[in-house]
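In this view, the complex is presented without one of its protein chains, the others remaining in place.
For chain A:
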Amino acid sequence: MSSIIHGAGAATTTLSTFNSIDSKILVAPSRTNLSVRSQRYIVAGSDASKKNFGSGLRVRHSQKLIPNAVATKEADTSVSTGHELLLFEALQEGLEEEMDRDPHVCVMGEDVGHYGGSYKVTKGLADKFGDLRVLDTPICENAFTGMGIGAAMTGLRPVIEGMNMGFLLLAFNQISNNCGMLHYTSGGQFTIPVVIRGPGGVGRQLGAEHSQRLESYFQSIPGIQMVACSTPYNAKGLMKAAIRSENPVILFEHVLLYNLKEKIPDEDYICNLEEAEMVRPGEHITILTYSRMRYHVMQAAKTLVNKGYDPEVIDIRSLKPFDLHTIGNSVKKTHRVLIVEECMRTGGIGASLTAAINENFHDYLDAPVMCLSSQDVPTPYAGTLEEWTVVQPAQIVTAVEQLCQ
């Protein structure tokens, strides 16, 4: 049994780039059934070379040294043309396409109408779809979230924008009690297909109240799904998948990632909501991250590669539920896990992920799971202090070196 699993693990390293593309193109629009997805994996032959790193990890020169720190997407041969845009434009494009496709999709939030949204994600939509479909609301997060839930129960598919994720704390009551629970307590009679989205995370000197990481507070609410986007590609894909999903989905964006530029395909595509993204396949250590920390990790990965390490970087993307399948396969391959997150130490996503990995993959670990996260302090305003509150690439490199001893 274990050899087959290892075999699957070996197969996944070579197939990993294809797998992540697989999920992007082949998945049917509204199926998020995990059992369908799991059938994709091929059981390959055994891999004696995989076992027994031993106490010392020597650089494995027998394996090809991967010079690139970032996974290249040349494998998508089907995507030869595309268009380049910024992340917030990708979000806007996804939203616009869904609003075109389904007249029930509507947007509500503060300043989303003619102002175009505080981060311009809803720019131009009010002119195109009218004031009723792109609704400017008074300032009461609980009320417009509640409104979105009521509208969803009567057949609309609202996309609720929180100007900043931190403000959604005011909407916690509606999100937890109504959004998360009503599908269950009504016996399945009423569905709540809302998308709650907004920018969160630590920005550039935005102050403590505007630098919150809500994913750690929301992760316990039963009935909701949480995803975090990190590139224009997955931003658009996740936005579209979230809108099409019948469950309430919270889409976490990051304030500092809105201006990332990338080329994305022209055709219609969605990203699976429950799937993690393999950013860089590797052998020595699994680094799990999401949102902005992905870029810090990739920066650290460059340094690590120069130092001779081969980290496997996975952008977990799906914060609730965790994609334990991809993560598990990676852990079984590398046996070392480092979690890099922006959440606070206590009760963050990293804390839950650590627990989940320890519970499920304890036997495969050669070292304790390490988690790098922000300190348990409100984010200071001073730029220098703020920098130290967030995990920096240097710390990641140190942590990897420490884990791989």
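Note that a residue touches a chain if its C-beta (ideal position, glycine included) is under 8 Å from a C-beta of that chain, and two chains touch if they have at least 3 such contacts; residues count from 1.
As a convention for this text, contacts and distances are computed from a predicted model.
Colleague: UniProt protein name for the omitted subunit, picking from "Protein transport protein Sec24-like At3g07100", "Cardiotrophin-2", "Large ribosomal subunit protein mL44" or "3-methyl-2-oxobutanoate dehydrogenase (2-methylpropanoyl-transferring)"?
Modeller: "3-methyl-2-oxobutanoate dehydrogenase (2-methylpropanoyl-transferring)"
Colleague: Per the definition of touch given earlier, which of A:191, A:205, A:299 or A:392 contacts the omitted chain?
Modeller: For the chain that is not drawn, the touching residue is A:191.
Colleague: Considering the whole complex, which of A:85, A:151 or A:251 touches the chain not shown?
Modeller: Considering all chains, including the one not shown, the answer is A:151.
Colleague: Can you list where chain A touches the absent chain?
Modeller: With respect to the unshown chain, the touching residues of chain A are 32-34, 106, 113-114, 126-127, 130-133, 135, 137-138, 140, 142-156, 158, 173-174, 177-178, 181-191, 222-223, 225, 245-247, 274, 321-322, 324-325.
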